Every structure is written in C-alpha cells, then in structure tokens.
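Only a single protein chain was left out; the remaining protein chains are all shown in position.
For clarity, chains are labelled A and B in written order, and residue numbers in each chain start from 1.
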Amino acid sequence: MNKILMIALGILTSIGGFLDVGAIATAAEAGSEFGYQLIWAILLGTICVIFLVEMSGRLAAASKHTLADAIRERFGISFYIIPLIAEVFVDFLVLAAEIGGVCIALQLVTGISFQWWALPVAFAIWILLWKGTLGLIENGISTLGLITLVFVFATFKLHPSLTQLGAGILPTLPREDVTHYLFIAVSILGALISPYLFYFYSSGAVEDKWDEEYIGVNRMIAGVGMGFGSIVSLGVLIVAALVLHPKGIQVDSYEQAALMLTETFGYWGFILFAASLGIACFGAALEVSLDTAYIVAQTFGWNWGESLHPKEAARFSLVYTVFVFLASLLMLVGIDPLQLTLFSMAITTLTLPPVILPFLVLMNDKSYVGEYRNGWITNSVLIFTIALAFILAIVAIPLEIIGG
Amino acid sequence: MASREVHLELLLGKEVLDSTGQEIGRLEEVQAKQSGEDWVIYEYLVGPAARLERLSAWALGLAILRLFGAHKVRRGYKGYRVPWDQLDLTNPEKLRLNCSLDELKTISEKLEAED
Partner (left out) sequence: MDLIRDVLDNQLVDRNQHKIGKADGIILELRDNQPPRLAYIEVGMPTLMGRLHPRLQRWIIALEQKWGAKHSEPLRIPWSKVLDVGIDVDVDLEGEATTALTWEKWLRENVISKIPGGG
C-alpha cells in the first residue's frame, strides 16, 4: 500500500516538477518559431532523461551512494574536480535563470520590474530550504506544479491536427533559419537532459533511504512520471505553435510567451501562464540550489541532508545559502532572464559528457549495483545518449554564436 | 630501523619504470592484508602505460566489453602484479621496479597461475 502511494506521489511530483524555466522557454520558442517541427527534440530528450533518471535512482537504491559520491569514489578527485566545477558553474547560471523565471512571473502579474523581485524571491527560496524538509520541497512544491497541466488542457481545447502533430515526431530541417532551428533543438535537449536532475534525484533517493526494494518504484516513477511530464512540455510547444506561430509572434520575451494561453482562457490565460511559470521555476530553483549543496557536500564528505536542521549540516546549509543569494544578483542587476535561460541551456550540454560517461562504468559495476546492472537495452540507450551528449557539447557553442 | 612516510594518494597514477628505466605503466591499485596487528601492503597493480587516472579508456572499454557478455574480464588482466618488494617507493616522483620488465612478467604470470 505504501509503495503504491509512493509511486503515485512520485509520478505526480515528476509531472508537476517537469517544467522549469528552460523547458518552458525552449518549448515556447520552438513552437512559436517552428510550429510542430521540434516535437522530436522533446521526445528524444524525454527518452534520454527517463533512462538517466532511472539509473540515478537505481544507483542510489542498490549502492546507497549518490551519484556525486560514487563518481568521486570510483574515479578519484583528479577526474571529478572538473565535472564538479563545471556543474557548480552551470547550476549557478541555471539557478539565476530559474529565479528570473519567478521574478518575471511576478512582473507579469504585478507590473513591477523583475529586478525588484530578485532578492525577495531569493529569500523565499532560502527560507524554504532552511526551514523545510525534503518531503515538503519534493512533494509540496511539485504538487503545486501540477498547475502546469493548463498547457495540456489548452492543447486539447485547441484541437491540433493529429496528422500534423505526427509529422513533428520525425526530425526534419526547416527551409530557412536552419542554424537557429538547430540551436533551439540543442537548447531543448539541454533543458530536458539536465545533470542537476540526476544528482538531485539520487541524493533524494539516498536521503529517503531507498534500498533494493525500491528498484521497481524507481522504474515506475522515472518512466511514467517523466513520460507524462514530457506531455506538459509538449503542451507548451503545441500551444505556442497553434497560438503564436500563425500570428508570427516570435518569443523574444516572456511577455509574448504569456499570450499563448489567452486564446483558450482569455485574460485568465495570462495569469495561468504566470502562475505556471512562477511555480515551476520556484520548484526548480529549490532543486538546483539543493543540487549544488548536495554535490559539494558529497564530494568532500560533509554531513548533508535537506531534512536535517542547518545546525547539523552547517557547511551544506551554507553552500545553498550563499549560492541562492549570489545567483539572485544576476537578476538584480537586470540580466535578461530569457537570454540567460537559453544561454544556460546550451552551456548545460557542455557538462553532459563527463556526467553521463561515469554511468557506463558505475551501472555495470557489480560492486556498486550488484545484480541490478544495466541490461543491454539500457546500455545501448546509455551509449547512444553519451554519443549524443558529445555531439551536443561540440555544436552547442558554435550554434549559440551563429544561431542564438 | 629507518622508516619514512609516503602519501599513497600522491602515487596513484604515477609512472612506474623498471630497473632499466623503461616505462611499464602507471600505478593503479595497492593491495593490503593483515599481518598480525598491522595492515601491510603485499602487492601493487601497475596498468598499461598511457591512461587517464582511474577513469580510463580501459574502464570504458571494460564496460562495453561486459555489455557484450565479457563478464569474466578479471582485474589481473588489466596489468602487472608487482609484489611489494619489487617496487621502490623511496622517491615518490620516480617509482622504480627493482627488477626488469621481463623479470616482472615472469613474476606476474607466476602469481596469476597461483591464483
């Protein structure tokens, strides 16, 4: 009974927590500029992330190690220091972008410039981390995130042509703006396949004391949760394609993106967009802040745990505290949130190879995962994802420069 | 009884030369066992030359090999087994064997056969 409840909750929180600033921004841009043509990118990213998240959970349940723990132990500090620094740097940018998402949402609703919201939002994030428990964050905020289902609802109300949707499942190149198209594709993949997800998920699994009995639970949550979560992402793209694309509205700012729900919901669509953006980004901001604290503490062997009182994990708590306020400074000084989002999604792809490669060794290593080693299907998907990650890492910066 | 301290973590991945000065590989593993109240080192594993610390193309290759069913790719296959008395640790920057590569190969194979 408990397991079923856990699976259900896990699926709900995966759906509610799927969207973040990157997923929203990239899907909105994709839909508004290229219609359905980039649906394949969301599907591809989702499949990769399902497998990687499942592996993170299985690693935690079988080895009782988090991903960061396992990488340092198995490969040594000389290897891990580079991915660690890269991940902290990327987390910084992504966190700033997530905070930006919340600030923009507040700007949309109140009219007060997002810069003014930077510090209050940072404070709200901090206080929840400081006083809250992992359960509150994982379950509470992510459940609120179910509001993002409005995009799925709007999709149904707008009656997209299924045949046209189906055409988007296969990758095609547009007639013009090819570099921009590829840049958005790379950004979508970077937004969906985010390393912070794997680190965070494995840390949560260890904090929740998962063991071998949760292997099945993990598979369900990863597969069904992420799978359904991607439907929300598709919803954003499809709505943007149906509402913004025909009008030639290219998403250059969140204000424009916010228009996409007005066709279905009228004025409330604007509010619903803001609420979705704000809640999704707030939840993601919590995760990214925690993720940074997790990986730093786990690398150096400090005591860590969100549910612990800050007194019991002083260094861990200090990391996220400093991080949240530093990241908010980027918004305080007025860096454009949308531009930062797209940029950080592209940069994320650079950190993918060193994060995913270790999975290939760890998930086949008996001493870590025992009998729960990867099957050949999982290994094949993993190798494909690694190859994809290398390709993305190589093309990301050039595409950013040419097509960004 | 002269004694010296050595930082093992600084030896990891260092090049090992044989008694003739030929590079034979890098230090990859150190095996210890109990001897009375102490734990002592009895064997070193020196891997083939040119690797990336502990994350190696080999480890990757190992993983891929296992993918295709090579579950019995044993550790001893990875490199040379060096008994404790054959490796000179007095200069951590220059790890030298007390024997030549050929002699090491003989010793290594004998250890493998004994297992």
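One rule holds for everything that comes next: contacts are C-beta pairs under 8 Å (C-beta built on N, C-alpha and C of every residue); 3 or more make two chains touch, one makes a residue touch a chain.
Quantities reported herein were computed from a predicted structural model and do not represent experimental measurements.
J.: Kindly state which of the options A:8, A:109, A:224 or A:318 is in contact with the chain not pictured.
T.: Touching the chain that is not displayed is residue A:318.
J.: In the whole complex, what residues of chain A lie against the chain that is missing from view?
T.: On the side of chain A, residues 63-65, 69, 72-74, 76-78, 81, 127, 130-131, 300-304, 309-311, 314-315, 317-318, 321, 367 touch the unshown chain.
J.: Taking the full complex into account, what residues of chain B touch the chain not shown?
T.: So the residues of chain B touching the unseen chain are 1-10, 12, 28-33, 35, 37-42, 54, 84-85, 89-90.
Definition applied: only the chains that are shown with their structure count from here on.
J.: Hey, how far is the Cα centre of chain A from the one of chain B, in Å?
T.: 42
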